[in-house]
Structure formats: structure tokens, C-alpha cells
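Let's look at chain A:
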Amino acid sequence: MQIAVDLVSWLFLSMGMFLGLTGAYGILKFPDFYTRVHAASISDTLCTACFVIGLALQSGFNLVTAKLFMILILLWLTGPAASHALVRAANTAGLKPVTEKKD
Partner candidate 1 sequence: MLLCEQQTPRGLNQLPRKKTEMELAVNITLLLMLCATVFAVVKLQSLFAIVMLFGIYSLLSAMIFVALDAVDVAFTEAAVGAGISTVLMLATLVTTGRWKKKPERSGLLPLFVVTITGAALVWGTLDMPEYGNPANPAHHHVADRYIAESPTEIGIPNMVTSVLASYRGFDTLGEVIVVFTALVGVLSLLQVRRPRTFARKQDNRPDTHRRRPYPVLQVVALIMMPFIIVFALYVQFHGDFGPGGGFQAGVIFAVAFILYTLTYGLDDSLALTPLPALKILAAGGVIIYGGTGVVSMLLGGNFLDYNVLAANPVSGQHIGIIVIELGVGITVASVLITVFYAFVTRAERNRAGEKQVDLPNKAD
Partner candidate 2 sequence: MMSSQLPALQVVLPLLGAPFCFLLWRYPRWSWALATLLSWSAFGVAIMLLIQVQNAGTIEYAFGGWQAPWGIEYVVDQLNVLVLLIVSGIAAVVFPYSWTSVQREIDPEQQSLFFTSMLLCLAGLLGITIAGDAFNLFVLLEISSLSTYTMISMGRDRRALTASFQYLIMGTIGATFIIIGVGILYMLTGTLNMQDLATRIPDLGTSRASQVAFGFLITGIGLKLAMFPLHLWLPNAYAYAPSAASAFIAATATKVAVYVMVRYVFSIFGVGFSFETMHIQWLFVPVSVFAILFTSIVALFQRDIKRMLAYSSVAQIGYMLLGIGLVNVTGLSAALLHLFNHALMKGALFLAMGAVCYRIGNTFIDSMHGLGKQMPWTMAAFVVGGLSIVGVPLTTGFVSKWVLIQGAIENGWWPVVAVILVASLIAMLYIWRVVEAAYMKPRPEGAESITEAPASLLIPLWLLAAANIYFGANAQFSMELAQSAAKTLFNSAVVGF
Partner candidate 3 sequence: MDSIFTDILAGALGRYNYWVVIVLMMAGFYVVIASTNLVKKIVGLNIFQTSVFIMYISIGKISGGTAPIVWANAELYSNPLPHVLILTAIVVGVATTALGLSLIMRIKHAYGSVEEDEILALSQAEDEDE
């Protein structure tokens, strides 16, 4: 049983790690600001979710898990809002998205 829980937990943790790395790669590779924010925010939400679930499985059913899920809710609330604010600010400042490679 313990092994099974550990296995699932590690699955989630490595999934989170993979998503985090993908996000980081996206930030480096994508062509302009908007796509970069997109990469960061997508990986941000799912990645944290995976981490929290993985850690919650590690700790078992107790106060720590409850706190972890509260953190998750907080991040789900603030992360997208922050991405939204960023993009909106860029748009207001007049930053144009790159639509085609050669212009």
C-alpha cells in the first residue's frame, strides 16, 4: 500500500517537475512576450497542482495536506490573475504580439 501511494506520489511530483521545466523552456524559446506569459502561466497552474497532490500523498491525511490545498487554491487564484495583469499591462503599453515570423 505504502509503495503504491509512494509511486503515485512520485508520478505526480515528476509530472510537476516536467511541466515546470517545459514552462521554463517555453519562456526561453517562444518568440514574444505574450506567448512567453502563456507558457509560464499554463505550466504554473498545472505544475503546482501536481506538486501539491504529490506532496499531499506523501504527508497523508492531516493538517499539512489541508494547508497544501489552501496554498493551491491561493495559487490558482493569484497565478492566472497575475498573468492577466501582465498581459494587460503589456497591451496597454502598446506592445504588439509577433504574428508572423517574417514581417
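Here is how the candidates were picked: all candidates are chains of the complex that A comes from, given by their letters.
Keep in mind that, in the parts below, contacts are C-beta pairs under 8 Å (C-beta built on N, C-alpha and C of every residue); 3 or more make two chains touch, one makes a residue touch a chain; residues count from 1.
Note that this is a predicted model, so its numbers are computed, not measured.
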| item | value |
| --- | --- |
| Options 1, 2 or 3: the chain contacting chain A in this complex | 1 |
| Chain A residues within the candidate 1 interface of the complex | 31-33, 74, 77-78, 81, 84-85, 88, 93-96, 98 |
